[in-house]
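Take this structure first; my questions come after.
Other chains dropped; remaining ones untouched in position.
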Amino acid sequence: MLMQSPAIFSAKPAWAPLGVKALYRTSSGDSNSMAAAVPGPKWAQKTITLPPHRRGCHLVTSQILREIRPDLSEFKCGLAHLFLHHTSASLTINENYDSDVRDDTETFLNKIVPEGRSAPWKHILEGPDDMPAHIKSSMFGCSLTIPITDGRLNMGTWQGIWLCEHRDAPTARKVVVTLNGI
Amino acid sequence: MLMQSPAIFSAKPAWAPLGVKALYRTSSGDSNSMAAAVPGPKWAQKTITLPPHRRGCHLVTSQILREIRPDLSEFKCGLAHLFLHHTSASLTINENYDSDVRDDTETFLNKIVPEGRSAPWKHILEGPDDMPAHIKSSMFGCSLTIPITDGRLNMGTWQGIWLCEHRDAPTARKVVVTLNGI
């Protein structure tokens, strides 16, 4: 009966702990048929490979959802964790509509992280774009955690997932996705 | 009996996995009375609306705790995830005592992200403060994950939760809070 209340896991200002605890106890009971009706805590983990993107900021929400949507739909409430396996690119959440916002963000990153002859870097063996790429990666970060609500990523209307490629040479990028919830 | 050991979930350098596993098995047993005595894994999710704040950095720890403290108290060990639904503000953890630290941080953000006639932005339709706001949002991030220990957010003595409002026009901001633990 708790499952019949959409408010339990909705993003509306209504707490769920008792509901969740009740659901949890039900799902952890000894009846498989009940467990089927009321899913218990689940973990899922997968490595996604994003195709090469040119240097700059790119909206990749749909590429990522294409890989995880069917699995997301199994979660009423939880968290999705994305972890980029690289140190010269980053993941961030920002505006999902106007590509100028992505271009301007790339302009900003190039403006504050010196590159080329004027740069003070010691680490230059991998090319002039490498050390700036490492710095940009720590500025924006390589990991995101996004709430899951009713089988969907619970982001704001204007939010999207960006892959920021900081190297000149486009390469495929790996993202470990971990889903956890009920 | 494991429940009687405060060390199990304390922040002292003492590991909990066996304790937690034991508790977990107990809670996932088939006796409801035991489940009542030893709570099992719980998920809770809620959307909080923070009232409009003027442009700048603001300490919002107490505003957030006011909304979640009763629910936090149900968790012995876990994680609290806060996710801001916007791309022109940010959440960060920083000093909780001297408001000068918040003012100086705002000074820094305005210093390194150009705004107005001198700025190179293409995205200007929403006003001169909009593109800088998006950049600042990715610099500090829109999401926080904080450990829960013994029913409280386990932060350092001088740590607090900041809402950084990067737009000139104050607007209410939504935060999705997800609690997960035992």
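A and B label the chains in the order they appear, each numbered from 1.
Methods note: contacts are C-beta pairs under 8 Å (C-beta built on N, C-alpha and C of every residue); 3 or more make two chains touch, one makes a residue touch a chain.
Quick caveat: nothing in here was measured; it's all calculated off a predicted structure.
Each protein chain is a copy of one sequence, and the assembly as a whole in this entry counts 3 such copies (shown in place: 2).
Quick note on the criterion: only the chains that are shown with their structure count from here on.
Subunit B has its Cα centroid 17 Å from the Cα centroid of subunit A.
Note for the complex: subunit B touches subunit A at residues 27-28, 30, 32, 35, 39-49, 71, 74, 81, 83-87, 112-114, 120-123, 125, 131, 134-135, 137-139, 141-143, 145, 174, 176, 178-180.
Within the complex, the subunit A residues that touch subunit B are 9, 11-17, 20-21, 24-25, 28-30, 41, 77-79, 92-95, 98, 100-101, 103-105, 107-108, 111-112, 139-141, 144-147, 149, 154-159, 162, 180-182.
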